Each structure stands twice: as structure tokens, then as C-alpha cells.
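Below is one structure, written out as C-alpha cells; comments come after it.
Showing just some of the chains, left in place.
Note that the chains are named A, B and C in the order they appear, and that numbering of residues resets to 1 at the start of each chain.
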Amino acid sequence: MEWPTTYERKIRYSDCDPQGIVFNGNYFTYMDDAVTDYFEALGSTWEELHAGGHDIVLAHVEVDFRSSARLGETLVTGVRAINFGNTSITYQLQAWDQATGRLVIEATKVQVVVDVSTLQKRPVPTELIDAIERLQGGPITRRAPR
Amino acid sequence: MEWPTTYERKIRYSDCDPQGIVFNGNYFTYMDDAVTDYFEALGSTWEELHAGGHDIVLAHVEVDFRSSARLGETLVTGVRAINFGNTSITYQLQAWDQATGRLVIEATKVQVVVDVSTLQKRPVPTELIDAIERLQGGPITRRAPR
Amino acid sequence: MEWPTTYERKIRYSDCDPQGIVFNGNYFTYMDDAVTDYFEALGSTWEELHAGGHDIVLAHVEVDFRSSARLGETLVTGVRAINFGNTSITYQLQAWDQATGRLVIEATKVQVVVDVSTLQKRPVPTELIDAIERLQGGPITRRAPR
């Protein structure tokens, strides 16, 4: 499957640590940016749901570090939804060096839908499931989270 | 004069760039933290003024870089108010290596008092001037800003 | 079991996002700082091994977000080794609000020992295992990683 959205970031001096590689904590910021761009690609759906009292919170992140991104490289991060639980959405992410395709990280993020006032978990709204499947061009598995 | 408040920060791997020295942009974050601690030392005065409709915005920063802070050093940043304009407060800051006293940066920050709703400039409240002079143990010059 | 080392961080304005809570990517920086302090507590052992040609790389991070740290809170992060694989060390981390003990994140980090020149995996040196068990005051499980 293709990546429905990708996020590009030129690696800067301020991204790198004394080893001349991206400081590990920074990948989590890039992943947040990448998921934000994914949500923007959903268009108005999320804003409408948010206005209607839903919010989304980050519940879990899991990352495997495959290689190090370096100064001067451009890191591309792809995002796709891979599962709907009752109240959760699971995403797969990969980041790679744009020039060579060398894999840098592989990651999984789990978001949970909550009521914006009570912060209690809520079922993933049907409109959001529809918008995601429309963006990705096909159905996504539904199973209970781990 | 002594520094009425100082802010200590152990320099971490994530603070340093590929040269093994603190990335220059980070000093501005440390200076913000240092001024926050200075305001906390003023006690309830600022909170009361804020509740009464005043806000403070950063207007100007000026920094001279004297040496580089390095991994493993603890950087100490001192803050003191040095002048009141009609609507502004000017602070002097210095940061040095705790172990050796080696000067790292010298800086000036200018804050402006505004109305929290209109963002129009407002005279520095007398209560704030009093609290600052109490903290610093003496009178502070008053002259028009540059 | 107690935490052999803990890392305290006062949450600052620069740590927080527009929701007034710690930006999620920042927790990974705090965890890196916390593991650095853990290694410092091991004393000279790691420096000697590093001088002898070993290095350590981060291989995997996994985080569950339990609540949000907020402006003004002090976040405490505890670290302990929980398993040795042949070439890997697994750590458990928890971070909580200092004032209330409210759990903020739970995490697992996996480091791999490599040859500093070839970056090939190397068995965890016996001296490092000894130093860790000495710091933690008892034996740590040994099983193959996932």
C-alpha cells in the first residue's frame, strides 16, 4: 500500500546531537508533525467532530530505530491508519532518507477518541472512519486493541 | 549587585549540537526559564496584576556570546531588572559555567506591559515596580527606553 | 523495588503546547536525560568500556501515556534495568507528578551494545552487568529479547 500522506523534513544543525545524528527524542516531534499532516488531509471531517464534542488523545507510541538520520539528509515520514478498535485508531509510520530510501524508524501510534469535556472514551465516530477509509482508498481492519 | 534569582541547568546531550556545544537557539529557552523563575520570586504581585487585566509581552532581546557551554557543564543564568521605562521593564542577564565562573552569554531583555484584552501598552503598575525593587533590595533607574 | 535513579524536571512554559500540557515529543527527551543520569550513577564502568571499543545504541522505545504533565508540575522519571539479552539491555521507566504521585507515562527502552567501529552487535560486557546489578542491589533477569 502507498502512504496516503508523507511529511518531509530537512535535517538541520539544531536537530542533531554531538554524534552528528538526529537526537532520538526529535523523531517523536517529527511523528507528531506527520500525523498532523495526515489529519489535515482528512479535510473538514475532524474539525466538525471536534466542534461536536470529540477529542483525540495519544495513548501509545512504539518505535524501532533502524538507522540514524544525519545532517543534510531529508527525512520523509509516511503515515497510515491500520486498525480501528472500538474507541481507538492505530497508525503505522515509517521514516526514511529521501535520497537513498534507507529506513530510519518504524513506529506504531495509538490514538483514543474521548469526550472533550469528560475525557471519557468514546467510539470512533463513523464519519471519521469514513474519511480515513476515503483518504486511504479502501477498508481498514477492525479489531479490539491489545 | 548580586543576582536576585539564578536558574541552574545541567547541560544535556539533547542541548548540544554536532560541535558538542549548546546549540545557540537553546540559550533563549534558558533565558525564558530564568525570567520565569524571577517572576515566581516576586510572589503573588504578578498574578494579581494579571488577574486585574495586565499582561507582559517580550519586545526585545539582545545577546552577546562570550564562550560556549559544553556537555556536562551546569549553566547558571542570573536575572535582574535594570530599568523601568513608562511601559517597559529592562532586564540584564548573564549565564556562566557553574564550576569555573567562565562567562557564556550576556543579554538584555525588554518586556512591555499591555492590556490583556486590547494589547495596548500600559504603564508599568506601581505594585509591580514595588515588588521588583523589594526583591532586588533597592531602587531601579527610570528612564525612557531607547 | 525502588528506582535506583530518578530525574526531576520542573515543567516550563517552553515544554508545554497550546493545550497547556507537555508536548508529547518532549517526554522522549526527558527519558533520554533520565537514562543519562542512570549511566552517570554507574560511575566509571561505562567510560572504561567505551574507551575499550564498546558503544550503546537505542534500539526500541515503547510508551503508554497515562495522564498529562502540566505547567508548574515537577515530573519525576525513574529508571531501572529489567532484563539482559545477549547483546541488549531493557529498561523500565515511569514518570509521575512529584506533588501527587499521579502516573504520567510508563515506558520501556531497549539498548543494544555494539562495537564502536563496526557497529556490529556485541555481548553485554560482564563489567557492565556487574555495575548495573551493583547499582540496583540485586540480580536482573536474563532472557532473549522479543
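FYI, contacts are C-beta pairs under 8 Å (C-beta built on N, C-alpha and C of every residue); 3 or more make two chains touch, one makes a residue touch a chain.
None of the values given here were measured: they were computed from a predicted structure.
Peer 1: All chains share one sequence and 3 are in place; how many are there in total?
Peer 2: Counting every copy in the complex, the total comes to 4.
Criterion: only the chains that are shown with their structure count from here on.
Peer 1: From chain A, which chain is the farthest off, judged by mean CA positions?
Peer 2: Measuring from the centre of chain A, the most distant chain centre belongs to B.
Peer 1: Degrees of rotation, nearest 5, to put the Cα trace of chain B on chain C?
Peer 2: Between chain B and chain C the superposing rotation measures out at 180 degrees.
Peer 1: When chain A touches chain C, do the two copies use mostly the same residue numbers, with over half shared, or different ones?
Peer 2: same
Peer 1: Go ahead and name the chain pair joined by the largest number of contacting C-beta pairs.
Peer 2: Result: the chain pair A-C has the most contacts.
Peer 1: When the C-alpha atoms of chain A and chain B are each averaged to a single point, how far apart are the two points in Å?
Peer 2: 37
Peer 1: So what's the Cα centroid distance for chain B and chain C, whole Å?
Peer 2: 33
Peer 1: How many angstrom lie between the CA centroids of chain A and chain C, rounded to a whole number?
Peer 2: The answer is 24 Å.
Peer 1: What positions in chain A touch 2 or more of the other chains?
Peer 2: Counting only residues that touch two or more other chains, chain A contributes 23, 25.
Peer 1: Which residues of chain A touch chain B once you look at their complex with the stated criterion?
Peer 2: Residues of chain A touching chain B: 13-14, 16-20, 23, 25, 71.
Peer 1: For the complex, which residues does chain B have touching chain C?
Peer 2: Those in contact with chain C are residues 12-14, 29, 32-33, 36.
Peer 1: Under the stated contact criterion, what part of chain A meets chain C in this complex?
Peer 2: These residues of chain A touch chain C: 23-29, 31-32, 57-65.
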